[in-house]
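Following this message is one structure expressed as structure tokens.
Now for chain A:
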Amino acid sequence: MEPETFLDHEMVFLLKGQQASPFVLRARRSMDKGGMPWHLRYLGQPEIGDKNRHALVRNCVDIATSDNLTDFLVEMGFRMDHEFVAKGHVFRKGIMKIMVYKIFRILMPGNTESIEPLSLSYLVELNVVAPAGQDVVSDDMRNFAEQLKPLVHLEKIDPKRLM
Partner candidate 1 sequence: MGVTCVAQVPVAEGKSVQQTVELLTRKLELLGAEKQGTFCVDCETYHTAASTIGSQGQTGKLMYVMHNSEYPLSCFALFENGPCLIADANFDILMVKLKGFFQNAKANKIESRGTRYQYCDFLVKVGTVTMGPSARGISVEVEYGPCVIANDCWNLLMEFMQSFMGSHAPGVPSVFGTKHDSVYGPADTMVQYMELFNKIRKQQQVPVAGIR
Partner candidate 2 sequence: MAEGVLSPGVNLEAFSQAIAAIQALRSSVTRVFDCLKDGMRNKETLEGREKGFVAAFQESLHSVSRDLGELERLSNLVGKPSENHPLHNSGLLSLDPVQDKTPLYSQLLQAYKWSNKLQYHAGLASGLLNQQSLKRSANQMGVSAKRRPKAQPTTLVLPPQYVDDVISRIDRMFPEMSIQLSRPNGTSAMLLVTLGKVLKVIVVMRSLFIDRTIVKGYNENVHTEDGKLDIWSKSNYQVFQKVTDHATTALLHYQLPQMPDVVVRSFMTWLRSYIKLFQAPCQRCGKFLQDGLPPTWRDFRTLEAFHDTCRQ
């Protein structure tokens, strides 16, 4: 399939209860393609797994919704934590999705017109949405990542070490 460009606005919402960690939901909308549904995404905690698995695995629920999503999340008790704009390219290889994009900071809250890049670098993200337990796909992912060397070093890391 042809690579595509994208320009998305993402808002991250938190729902705080008495539990230690808040519930996080991501609401994303396309800024350059009209008439698309909003995208609501739930991401679970990343699981490192063992050495035999070459990618991080996390639970994921993707939902297409109507455009009143943010109002509805607020009604549910969520509040917006932060927002950003992502702009770049998306490539597909089989069920693998490779995104090369830059993240932009929003200077004035709510105004997605005035933005500035967080860094000059691009972020490269490789992901696959697969049914739970299909760890084999991580082999394909490692093979693909090998091809990108030495331009890009895509490695499995433990995000907890970065925090």
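In this text, contacts are C-beta pairs under 8 Å (C-beta built on N, C-alpha and C of every residue); 3 or more make two chains touch, one makes a residue touch a chain; residues count from 1.
Picked so that all candidates are chains of the complex that A comes from, given by their letters.
Remember, it's a predicted structure, so these values are computed and weren't measured experimentally.
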Single touching candidate for chain A, where 1 or 2 all sit in one complex: 1
Chain A to candidate 1 touching residues, read off their complex: 15-19, 23, 40, 42, 59, 61-66, 68-69, 71-72, 75-77
